[in-house]
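A single protein chain has been removed from this complex, and every other one stays in its place.
Letters are used for the chains, namely A, B and C, taken in the order the chains are written, and counting of residues starts over at 1 for each.
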Amino acid sequence: MYFSMLITPKFGDIDGLGHVNNTVMPGWFEQARNMIYRCFNPELNFSDWNLILARFEVDFVKQLYFNQEVEIRTYISHIGNSSLEVYQEAWQNDQRCTKGKTVLVHFDFKKQKSIPISPDIRAKLETYLHHSDQVMV
Amino acid sequence: MYFSMLITPKFGDIDGLGHVNNTVMPGWFEQARNMIYRCFNPELNFSDWNLILARFEVDFVKQLYFNQEVEIRTYISHIGNSSLEVYQEAWQNDQRCTKGKTVLVHFDFKKQKSIPISPDIRAKLETYLHHSDQVMV
Amino acid sequence: MYFSMLITPKFGDIDGLGHVNNTVMPGWFEQARNMIYRCFNPELNFSDWNLILARFEVDFVKQLYFNQEVEIRTYISHIGNSSLEVYQEAWQNDQRCTKGKTVLVHFDFKKQKSIPISPDIRAKLETYLHHSDQVMV
Partner (left out) sequence: MYFSMLITPKFGDIDGLGHVNNTVMPGWFEQARNMIYRCFNPELNFSDWNLILARFEVDFVKQLYFNQEVEIRTYISHIGNSSLEVYQEAWQNDQRCTKGKTVLVHFDFKKQKSIPISPDIRAKLETYLHHSDQVMV
């Protein structure tokens, strides 16, 4: 199962080549990860924030254009002891145009160290779990 | 009548003060103006683009936060001979938090000059026309 | 006197019309206001932050392009009891292409109210003071 979010490209997302600029994509993926952030922090409260982003990678497969909505599909591709990997795709006009992976770490900002993912958070995350070898095709 | 669009704030829209940063707002307003751009250019085709943005102003009335959706309400507050003024508001939690005005000019990029708004485009725009003295209260 | 800052446009700042997108400008102006923020908060420390942005307006006079640096000129156009107005211009190729005004309020976030600008901060700000009727021509 994946989480689906529709995004309307805005005029300024398009660059001089007439397609969505590459720097726009991490923001769209971030926007679609709110549902994952809510698993860790239901009120999205900054004073209790407990996640840090360690890494992302994005592959630009096909160009995205201005005049149609974009669907962001968000999966969880791996759950480790204290970290997780999110796999996301951007679709437009029935084509997968971009794919990306983001590594998030469950983190205690006061102690400045990673902390294990608790069973109850893990259970919530597993709803969106999908093995990356299935979805990366 | 106004055009309504819902926006999900993303993590990076929030600045060090814990609210939506002011530089985010022109992008949200731009995104919500797509319906106006379609009145002038139904396919949103760059090669036929016929609008230029001359000016905007934004008033920040109340803070906007991360954990709730934001509704952008878009009105047309004035239609001139070759230009129009768009009035927009951002609402969250039943409060009007931001308001702004944008001036767009119907423009011929080849001749580099403004051109009158045709009767058929004017008719489409009038659907969203609202006198600014009514909505600016 | 004004504060000058040079900015290198990046590829994604350019939109489908081949010029710098309007939503980019509030960010460039914000970047150039750091010297004003330092008058109020020399270490730029968020826990002591004491300014809130109430309003901005931007006029797009000429198009800005990708292949040349942009100079942002920052003046203080008015100092009130607890607020100030910043006037800024973007220059490229010896032409003033954009101008804008921003209203900042000296603000106590704990008490959630505006506070007077102290004489020592006022003295620092006056270095960049320029009457807006002189610079708005």
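FYI, contacts are C-beta pairs under 8 Å (C-beta built on N, C-alpha and C of every residue); 3 or more make two chains touch, one makes a residue touch a chain.
A quick note: this is a predicted structure, and the numbers were derived from the prediction, not measured.
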{"item": "Sole contact to the chain not displayed, among C:14, C:39, C:76 or C:117", "value": "C:14"}
{"item": "Where the unshown chain meets chain A, residue by residue", "value": "16-17, 22-23, 25-27, 30, 46, 49, 52-60, 109"}
{"item": "For chain C, residues in touch with the removed chain", "value": "5, 8, 10-12, 14, 18, 27, 30-31, 33-34, 37, 43-46, 66-67"}
{"item": "Where the unshown chain meets chain B, residue by residue", "value": "10-12, 14-16, 18, 21-24, 66"}
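To be clear about the criterion, only the chains that are shown with their structure count from here on.
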{"item": "Inter-copy rotation, chain A to chain C, in degrees (Cα atoms; steps of 5)", "value": "180"}
{"item": "Length of the line joining the C-alpha centres of chain A and chain B, rounded to whole Å", "value": "28"}
{"item": "Chain A-chain C separation of Cα centroids, rounded to whole Å", "value": "34"}
{"item": "Touching two or more other chains - residues of chain B", "value": "27, 30, 46"}
